[in-house]
Structures are given as structure tokens and as C-alpha cells.
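Encoded as C-alpha cells, the structure appears first; notes follow it.
Excluded from the complex is one protein chain; the other protein chains are retained at their positions.
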């Protein structure tokens, strides 16, 4: 089956990101295709390139990056939710006159329409809320 | 009286930041001294220099900066809570090998001990949770 | 106020967006409404279900916040323009806030628990915010 | 399990930290405990009150999370080293999770509603996490 | 007198029960943010024996359209009066 995940929680602040990552790994382990993880609401903080969690905590960002690299899972971040929360890529930083950027590659900023397409196109959309 | 505020909520994601800012303004309007606002947990996102909220939403960061400029209110951000959430100043970015920083001046990173000192030294510590 | 258990055939749609957060309480409600509006703009048939504190979004007389927060009323006013006309509210939640489905800021159908379950069944995708 | 309404004089301290979040559920509990540890390190007399889901922090048999999250047990083990030995738990919350104050990971005194109120009264500063 | 604040809607959260458990007969409770949804008459049963000690923040009621609907048993105060309550209280405890 084709799956997509909607993640609404920041790493560490809630357990939602941990649960979503575990679920993503299990979806793939069962032979499904995971098309994308869509980061919305506080979930956009998962893409924070400047986050510096203690070494003895799980490095959630690495988990997402591994999924992208090993299983071609798209990491899509809602641009509107991200900008108001300080997650911004170089192009948007230039547009808004911001001195720096904070979106880790290979996360990409995209519109909410992508979430709707995932919901309609995939067999299952699983939400992890916070 | 001498007041301090502890803010645990990010701007926009919860109402806590709005409430704390309103309360801070009212404390000063009533002639009290507001020593500091301490930003802890998700409250550290109030200090995000890269946040780009829509123009038609209240610019909460400006409210904090005004308090600092006009009434000498210290804006203290818990360093441990901030680093794991991607709020980092230039010095910490250099130390952790991060390519950029995201703490808006005049917010300053500090330790939790500052919060304890505020709680003990001030007549009132008011928490706004999220 | 009439409460419906059996939602008619016209209720069937592609996407049901459940709104459970109140207005002026952070942007969870706004971000849920935005998802609904974008889905409608993409040509999807969208229904809304207000539940729990979310029914407070329907309260008449809402205003701006003290810091000039505009709240969600302006967004609700856009639903019609986006052809989102299937709006439901959980009757138990309405009662808990002394609200009547007859006197709200937009037209909604009050549904009881059976109606809520039926809305889940007749939409192919359900998103909770 | 003995439940106390009347907290003795020794309960009086400067800071009462109320912990209401469960372990492994985000870092709210950890951040609350950190505040307590730092206060103790600064020489303050600190008491802890576990309430609501926070009492789950006291459950025996906790382990790491599936992504190797270490949870809060290692932090609780440090309380003694920081001389935080006044720990209380709301008895109603313990009962709601089938827990007995006699079989928890640290020594706590179970307090009923009257005891909770008395703890508020006898500490000059109360912080809720 | 200890001032307790509560910012959660009683429709989703049972944290208000923790606040009530922690209060003595001398203490006051102030409803703010989504807590003001507790001001509606249908919610009055959640606040037994708090008459005269139960407050709600006017600006949070107003933005939600609830000023007129607020129960008579609740004292509506503005943000300055909120500060005044914190002056009178020996300490402030937040429930969220």
C-alpha cells in the first residue's frame, strides 16, 4: 500500500515525532511504500537545522533524513506553518530579508495543497498529533 | 512590587505568549517593576529571530523587545531548552558547529539558575503555561 | 435546534475536517481551517465538523483579541466562497456551551453521536485538528 | 499506603515543584525536574509534588523508549544526591493508576486534597510543570 | 489567599480538577484563555462553592463573544484587575 504521514508535533516537546518516526520505519519494514511525511503545525520544528539536542537524546532529524536517503521518502514542510515558527530556507530568507536560514536539507518547504494530494492519492494518511 | 514572568508557550501555537505580554504590559502600567521574562520549554520560540509571521498577526517579538527597550525588562532564555529547539546564538552556534544562529537580540541565553533567582528574589513569579 | 442522527446522502464527501480547538487559543483552529480551504480550492468536496471546544468557533459576537489578533471569524466568512457548505457541529458540545445550532455565525447541522460516526463513515478521508 | 491530610512542619520549604506530565511523553516532566535540580543545586529547599499523569513518573519497571529515549528515571535517581528528599504524590492520582505509595521508584508521601492545599500554603514559591 | 489561574477548556481538559483539589476556602480561581469557556451557565456545576472567589478575564471572554453569556456567579475582571489580584495574593499557581 501507499502511505503518507502527517506530523503535527515538534520533536522532544511531545512524543508525536517519536511515534511518527517509529511508525514510518514499521510501514517500510512491512513492505509498503511511504510516499512522504508532511510536517504541519508544530511539526515543522522537525526540520530545524539549528536544533542541538543533547547527545544522549534520540536524534530525530537523523531518522527523517535516513528515511529520505534510504527509502526516497519525501520530507515536506508546510511553508506557512514553518515561516511563522522560524523555519525558513535560503530563498524565503532572502525574500523576507532574514539574515540566515534554518531548514535542514533534504526537508523542503511546500504548500498545504501537497498534504491534500497525499491524503487523496495515498491509500492511508496517518496523523500524529500533539 | 517586583515581578517576574515565566513563559512556557511558543507564540501563535498557544495563547500563552499573548497572555504573558498583556500581563507584562499591565504590570508596568500599574507601576510595578518587571525584572525579567524567563522563556522556558516551548517559550524559547518567542526569541526566534527567523520567525516570519504574517503581517496581519500580532508581532509578539516586537512586544518583548519594546518592554526591554522602554522598561529595561530582561529577556532571559533558558539555554538548554533553546538549544534542543533550534534557538541558538552566535557563540553557541560556533561551539556546536552550526551554520547560523536564530536568537533575536536583546534576548539572551542563560541558565535555569536565573529562573530560580527570579522566583526567590521577586515578590511575584507568574507562570503562563501552554 | 434539530439534532440529526442520520446524515443524508448529500453529506458524502471526500474530506471531513474535524475542528476541535477553540478560537483565539493558538492557531490550531486556523491551521485546520486553512487545510479545509486549500482542499476546497483544489476541487475537493470538503465537510467540516466542529466538536469539543471547536464549537466555540461558531459563537456569535466574537471580536479581535487585545493585541489585535483577528481570530478565525474572517476565515469562517470565506467558507461560502470556497463552496464549503456542509458544516456540522456535535450537539453535545453545543449544549455544553449553551449554544443552539439556530443562532451561530454560519449555518450548521447539529449531529448527535450517531451522526458523528456516520460522518466518519461517509467521507473517504478524515483529518482531525 | 497511608494518605496524609496534614503535612508536618518539616514539609515547609522554599520551592514546591508540581510535576503533572508523564514520563516518555515529551520533555515537560524532564524540564520540570531540571528546574527542581537546579534550585536544589543553588541551595534552595525544594519539595516535589507528583500529580495527575505526573505520578506515572514513579511507576516501577520503566524502561528506555523504542528510539532509546532514556526517560526520566535517571533524573529521579539524582534527587537524593541533590538533597531533594521531600517528595509527595497526590493520592487520587495514584489510585487512578492503581499505584501504591509503598511500591514506587522513590520514597514519597501520599497526600489527599487537603494535603495538596497545605503544601501550596507552606512553600513560598510554587511552580507547576 | 493563593490565586490559581486556569487556561484550559473544561470541554477537553480535566486539569481544572487538579486546581480545585489544591484550593482552600480562602483561595481564588481566575479563568483565562480557553478557561473562560467554563463561564457558560452549562458549565456552572464544575465550580461548586466558589461563589465570590471565581473570576474570568474580560478580554478573553470578549474575543470569544462570551461577555454577555457569562454566569452571574463569576466576577469578570480586566487585565489590570488581574494584576491587582496577584498583588493581593501571597502567591500565584498556574494550571494549564
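Note that the chains take the letters A, B, C, D and E in the order they are written out, and that residue 1 is the start of every chain.
Just so it is clear, a contact is a pair of C-beta atoms (placed from the backbone, for glycine too) under 8 Å apart; a residue touches a chain by one contact, two chains touch by 3 or more.
Just so it is clear, the structure is predicted and the values come from calculations on it, not from any experiment.
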{"item": "Omitted chain - touching chains that are shown", "value": "A, C, D, E"}
{"item": "Sole contact to the chain not displayed, among D:14, D:95 or D:112", "value": "D:95"}
{"item": "Contact set of subunit A toward the excluded chain (per top definition)", "value": "1, 3, 8, 15-16, 19, 22-23, 25-27, 29-30, 32, 124-130"}
{"item": "Touch list for subunit D against the chain that is not drawn", "value": "20, 22-25, 52-53, 56, 59-66, 69, 71, 93, 95-98"}
{"item": "Subunit E, residues in touch with the chain not shown (by the definition above)", "value": "11-15"}
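Keep in mind that, in the parts below, only the chains that are shown with their structure count from here on.
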{"item": "Touching subunit D and also subunit E, the following chains", "value": "B"}
{"item": "Chain separated most widely from subunit C, comparing mean CA positions", "value": "D"}
{"item": "By number of C-beta contact pairs, the top two chains", "value": "A-B"}
{"item": "Chain centre separation in whole Å, for subunit E relative to subunit C (CA means)", "value": "27"}
{"item": "Subunit A and subunit E: spacing of chain centres that average the CA atoms, whole Å", "value": "38"}
{"item": "Between subunit D and subunit C, distance of the C-alpha-averaged centres to the nearest whole Å", "value": "40"}
{"item": "For subunit C, residues that touch 2 or more chains besides their own", "value": "24-25, 27-28, 65-66, 69"}
{"item": "Set of subunit A residues in contact with two or more other chains", "value": "12-13, 41, 57, 80, 84"}
